[in-house]
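All protein chains but one are shown in place.
This part shows subunit A:
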Amino acid sequence: MANTRGAAVKYDSVQKSYDGETLVVKNLNLDIPPGEFLTMLGPSGSGKTTCLMMLAGFEPATHGEIYLNDRPINNVPPHKRGIGMVFQNYALFPHMTVAENLAFPLQVRGVGKAEQQDKVKRALEMVELGAFGNRRPAQLSGGQQQRVAVARALVFDPELVLMDEPLGALDKQLREQMQYEIKHIHENLGVTVVYVTHDQTEALTMSDRVAVFNDGVIQQLSTPDDLYEDPQNSFVAQFIGENNKLNGKVVEINGSECLVEIDDGTKLKADKVNVAAVGDRTTLSLRPERVEFDTVDTMDNLVNGRIEELIYLGDHIRVRMNVGGNDEFIVKVRNRGEKRKLAVGETVRVGWALNDCKALDAVV
């Protein structure tokens, strides 16, 4: 980030409980450097919004401290935190025009009339809505409202912007377009962005780093490619991208490799990521596009599988197979226009490299 003017955020051992019985956020430690685009990704109810609301000041932390630019902010009221926020339903004020909505944060800060108009105009141009200043929010399409919400969160030059599933209400095409626009705005302005979504594609395309949440705990915090290539546990492997699971038991460990006997007796070599000792139960994780059909003799792992179903998808063919007792084993075959025909019921040899096969914690 060339022109960083973002804020640094730090969660220090933050816990949150609404009812005094269950912890919704369990011991959160998170360091966000200035100018980063960090995404909180996770299934519904995993505590993402709660983390965001604590940062924005709308929910008090039950324990721990949150720092903004090294300043503890637990006792700072929301309106003094200077954090821009985009809400899931946009929360544009329905009784004000678009321009009045944008001028609102400037008015309450006592910015002069001329400067207000100037800033509002620039913010509207930034989101390409220059001509819409006099409309009411209800007269805008979903995508336009969304842009106004982004512009409003940025118009008072905050150092930190929070977005809680801002694209959740848009259709797929518009969502993709807006992802790029938000990303570009972030790159141009250099603000720190904390973004919440449960859409993994969105998280992977937009973020510098992704924090995968489950059950109030960050399961993994890494760059998008690390998340896909090196999942640290079964939840992450399962949640990010498509994934084949093979359950088994560790029979041998050699440094960073291990040998796993899966439940039908086949022995497979795997990258030892999240297993402790010989005898432990483990789940092997394998991406569908890393499995090969032909020229497999040189591969680390070789097994026979029966083809159960073929789905033609144009650029690739999805093959559902029964491998090692798992009949949900998916293989993606690139469509190279070859003559070789796969047939349902046929038994074929498939193989994959040791590094593509991760031995992770066991799932039941």
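Methods note: contacts are C-beta pairs under 8 Å (C-beta built on N, C-alpha and C of every residue); 3 or more make two chains touch, one makes a residue touch a chain; residues count from 1.
Methods note: contacts and distances are computed from a predicted model.
K.L.:
Which one, "Heterotetrameric sarcosine oxidase gamma subunit", "Polyamine ABC transporter, permease protein", "Ion-translocating oxidoreductase complex subunit B" or "Ferredoxin reductase", is the UniProt name for the chain you do not see?
P.N.:
The chain we cannot see is, by its UniProt record, "Polyamine ABC transporter, permease protein".
K.L.:
Can you say which of A:7, A:66, A:85 or A:227 touches the chain missing from this structure?
P.N.:
Spelled out, the listed residue whose C-beta touches the missing chain is A:85.
K.L.:
Would you write out the residues of subunit A that touch the absent chain, in ascending order?
P.N.:
Looking at subunit A, the ones touching the missing chain are residues 56-58, 77-79, 81-85, 87-89, 91, 93-95, 104-105, 108-109, 152-153, 156, 162.
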